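Every protein chain of the complex appears in place save one, which is left out.
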Amino acid sequence: MTSFRIKTRNRAEFVEITAQVRAAVKDAKLTDGACIVYCPHTTAAITVQENADPDVVHDVLLWLNQHIPKDVSGFRHAEGNSDSHIKSSLVGSSATVLVNEGDLVLGTWQGIYFCEFDGPRERTVIVQMVGR
Amino acid sequence: MTSFRIKTRNRAEFVEITAQVRAAVKDAKLTDGACIVYCPHTTAAITVQENADPDVVHDVLLWLNQHIPKDVSGFRHAEGNSDSHIKSSLVGSSATVLVNEGDLVLGTWQGIYFCEFDGPRERTVIVQMVGR
Partner (left out) sequence: MTSFRIKTRNRAEFVEITAQVRAAVKDAKLTDGACIVYCPHTTAAITVQENADPDVVHDVLLWLNQHIPKDVSGFRHAEGNSDSHIKSSLVGSSATVLVNEGDLVLGTWQGIYFCEFDGPRERTVIVQMVGR
């Protein structure tokens, strides 16, 4: 198991972490199995998404922010970031990425993203290897 | 692999199951790896979410119920619980939680929740260990 830190700069943003995850897999000398990219925060998430055109993650965030606004009548959580928690449970606290022949198995357009929903903050990402 | 039963009391509610999952990991003497917390039902789900302030899960449920109502024009499923199935696919049928040094790796505010979307019912949660 290993971890790394990232700094986010906005309340909501997707930060690509493919390079850090790939380095963790190579350091661990995992040959065949999977790595679990885990977010230990409840107002952030991990997703696999297109990394070729940055407009894709822009549009994903736009939809999330339009449909899960910060203030909703009936929200009780006093911190005022219930929207961030909802986005976290919908996108998910982890992504499982396959490993074969010592490297990540990703589609041509796929990158791994840390999804910040309540930044800017300093955040931790944990990567665990399973396999051999 | 192990499993346990829980009873839910409302049509929609989040039941914290962190203690049961931790006990399963300790019983299995898993040292390093991950456990997959799996929901074998299609109208329920598993998520990792804040367990410090109960208002957080209240607000997540509020949003889900507002945006995925029970009756939608065009729904065909005769059982009338299509909303429960939709919530299940969005939140997800399992959560993968890391294990290190024989214990769950969770962020300070994280708990594991069984998400009931079509209760009250008696439900099963399955926990599978991977690693060593």
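Think of it as A and B in the order they're written, each chain with its own count starting at 1.
Basically, contacts are C-beta pairs under 8 Å (C-beta built on N, C-alpha and C of every residue); 3 or more make two chains touch, one makes a residue touch a chain.
Just so you know, these numbers come straight off a predicted model, no measurement behind them.
Counting over the whole complex, chain B has residues 1, 36, 38-42, 67-68, 72, 74-79, 82, 85-86, 88-90, 92-94, 96, 126, 128, 130 touching the chain that is not drawn.
Mapped onto chain A, the footprint of the missing chain covers residues 32-34, 47-50, 53, 55-56, 58-60, 62-64, 66-67, 90-92, 95-98, 100, 105-110, 130-131.
Just so it is clear, only the chains that are shown with their structure count from here on.
Centres computed as Cα averages put chain A at a distance of 19 Å from chain B.
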